[in-house]
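The structure under discussion is supplied below as structure tokens; questions concerning it will follow.
With one protein chain removed, the remaining protein chains of the complex are shown where they sit.
A and B label the chains in the order they appear, each numbered from 1.
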Amino acid sequence: MRKRSNWSIPYFIFLVFFVVLPLVLVAFYAFRDREGSFTLDNIAKFFSDKDTLSTFAVSLEVAIENTLLCILIGYPAAWILANKKYNRSAVTIILFILPMWINALMRTLATAQLFTTLGMNLGKGTLLFGMVYDYLPFMIYPIYNILSRMDNSYAEAASDLGATPWKVFWKVTVPLSMPGVMSGVLMVFMPTVSTFAISEFLTNNKIKLFGTIIQENINNSMWNYGAALALVMLVIIGITSLFGGDKEEAEGALI
Amino acid sequence: MTDHIIEISHLSKSFGGKKVLEDINLYVRRGEFITLLGPSGCGKTTLLRQIAGFLQPDEGTIEMDGKDISGIPPHKRELNTVFQRYALFPHLDVYDNIAFGLKLKKVPQDEIDKRVRRVLKLVAMSDYEDRDVDTLSGGQQQRIAIARAIVNQPKILLLDEPLAALDLKMRKDMQIELKEMHRKLGITFIYVTHDQEEALTLSDTIVVMNEGRIQQIGTPVDIYNEPVNAFVADFIGESNILDGTMIRDKEVSFIGHDFKCVDTGFGENNPVDVVIRPEDIYFTDSDNKAQFTATVKSCIFKGVHYEMFVETELGYELMIQDYDAYPVGETVKLYIKPSDIQVMQKLRTANVFETEMSGDGTVSIFGEDFECKPELGISQGDAVTAEVAFDKVELLDHMEEGTLEGEVHFILYKGNHYHLTVKIGEGQFIYVDTQDIWDKGDLVGVSIAPKDIKLTKRDEKA
Partner (left out) sequence: MKKILAKAYIWVLLIVLYAPIVFIAVFSFTESRVLGSWQGFSFKLYENLFTGGMQGGISLISAVNNTLLIAGISAAVATLLGTVAAIGIFNLKGGKRKAITFLNNIPMINPDVITGVSLFLLFVFLGFSQGYTTVILAHITFCTPYVVLSVMPKLTQMNPNIYEAALDLGATPAQALRKVMIPELRPGMISGFILAFTMSLDDFAVTFFTRGSQGLETLSTYIYTDARKGGLTPELRPLMTIIFLVILVLLLVINLRKDNLNRKAVK
């Protein structure tokens, strides 16, 4: 009998070709100039280009703020949804996941249009607002997921040992739900840094995020610099994933 | 202060309309090891959780040291719980798990250190302070769970099936340790288990529960020797449970013979249940001593004794345990001592449904319409009592074929037939006598022939 483990071979080849090779190429292009010879100029340019650096800083700032806001707003929501005392219906949770399935550009445009119609000034405020809109479900879901599966006996044990409900929450529920929060962070932070289009729509082109700069460089045939910027991002992804939770669990559980 | 540390009176609890505990009355003596024993779903854990404070009683009170504690949240109660699957906090190490309660009470650090060390020593886990709890074996987690509870010096320790997750050998060892710990600590233990052997080994007092009610309270010896009903007799140890008739005081008839016994007060010619423990049926060579004869059907060696099934000349099957083996096929002479015959009130003698006529010639039983013999003077809408004998209820292999659908819930072998409890819904049971073999959990259809439903009109006001 042929070994069934061999069935993974086609996919393995596919992954090498369409995942590993492209990432190698990002690094390859990042260290080449237009003529194709080795150079560190692209990386050096990133660290010396004030515009890019400030965009980078703004992106990180927006991403951090967005992530924090999502945790701040999303955690209580997830907690309430996971608590049988307050919510028994699966439909409420579906309502929260649903926006994740609608084209992000469409949602963002709708949000921007609503802001304009309400007479709000498109800028930093609306950007954050819109970002929270877009990413809140991605924070709520993994936290909800972990909270709803958490064994109730931990909370009972804590209260049995003398913890007030408030202490139970901070000393047991929150620490035990950290993996969910980390998954949420992974699903909110990097995508925020790297979005393009969304930030332009929400700020009427006033604020650019890092993803937009990469896109502009690639579109203007500055592939090498674009690749260098992408490489910077890859490094950050590597770092956040080290701290991060389990995105696959968070997303994979959607259906 | 009274001798009773816990006093529970008239306690009832329902979940979603389903009664899980009904009129529980129970006291717990200071310092005793009391066990709530019963099959799963009997309400024992629900009762424990109300003592711990995780659930509130619907009716009735729970008093601790003479004060009603019903409204007090768990974190203010002077008792601690060892949870079924331990519920050790996975984000804390062994030390922090044990210190959790003390830190909350703001006990000084050096005092915490001392007390944690002391309990770790008590549970023989001294070197494990810094270990992550998920690196511990089941038995070790068990010890830490106990340590975490007793370090708070509770007046009462509640244990919710603490040994259920351990393997047999480990369970036996922990039983001995628990008993020893109870002796050393001198506090009250309230223990929940479904394992009758565990209960008999550990307890000072056993509370046998079934279907939300207390069946019997007593010492292990009392409960084993004098079960009050067929359920307790069947649940605790091995037994032969038989239908009998109390002829008069101290004389009872079963398996087609009359026997002398020591029970009185059951009236004359009343149906009763008779329990004989398998070790209480004796073989004899003497025709004088012998009360009846039977043929040996099977004989199995059980380590210390032999377990035999014999069939009497009238077709009743009995289980006998004896140190000597008798060959299969041999006819043997048997006798039972009067003091070993335990006579019990029958819980019921027929299915009785207080219901109403749902139409002309149909009566409603558990929401389904059963055809019945039309009876003069009874018409649609009348309140009636429908009575169906146990052996007139028919069970069908396919659920859809019956008028009602149910699940075989409890099986009692009565020597020559089975007495089944069939669960129709929450709190809805039909009792069936049958020769057919069913297994617990079988899904069955239930039907009753119209002629077997006996109707009597019920006076609404009464």
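Please note the rule applied: a residue touches a chain if its C-beta (ideal position, glycine included) is under 8 Å from a C-beta of that chain, and two chains touch if they have at least 3 such contacts.
None of these values were measured; they are calculated from a predicted model.
Engineer: Looking at the whole complex, which visible chains does the left-out chain touch?
Structural biologist: Across all of the complex, the chain we cannot see touches A.
Engineer: Determine which one of A:Leu105, A:Met120, A:Met178 or A:Ile239 touches the chain that has been left out.
Structural biologist: A:Leu105
Engineer: For the full complex, which residue in A:Met131, A:Ile146 or A:Ile214 touches the chain that was left out?
Structural biologist: The single option touching the absent chain is A:Ile214.
Engineer: Touching residues of subunit A against the unshown chain: what are they?
Structural biologist: Its contact residues with the unshown chain are 1, 3-12, 14-16, 18-23, 25-26, 29, 73, 76-77, 80-81, 83, 85-87, 90-92, 94-99, 101-107, 109-111, 113-114, 116-117, 133, 136-137, 186, 190-191, 193-197, 201, 211, 214-215, 218, 223, 226-227, 230, 233-234, 237, 241, 247-248, 251-252, 254-255.
Here, only the chains that are shown with their structure count from here on.
Engineer: Calculate how many whole Å lie between the centre of subunit A and the centre of subunit B, each centre taken as the average of the chain's C-alpha atoms.
Structural biologist: 54
Engineer: If you look only at subunit A, which of its residues touch subunit B in the complex?
Structural biologist: 151, 153-154, 156-165, 167, 171-172, 175-176, 178
Engineer: Considering the complex alone, what residue numbers of subunit B touch subunit A?
Structural biologist: Touching subunit A from subunit B are residues 52-54, 73-76, 80-81, 83-85, 87-91, 100-101, 104-105, 148-149, 152.
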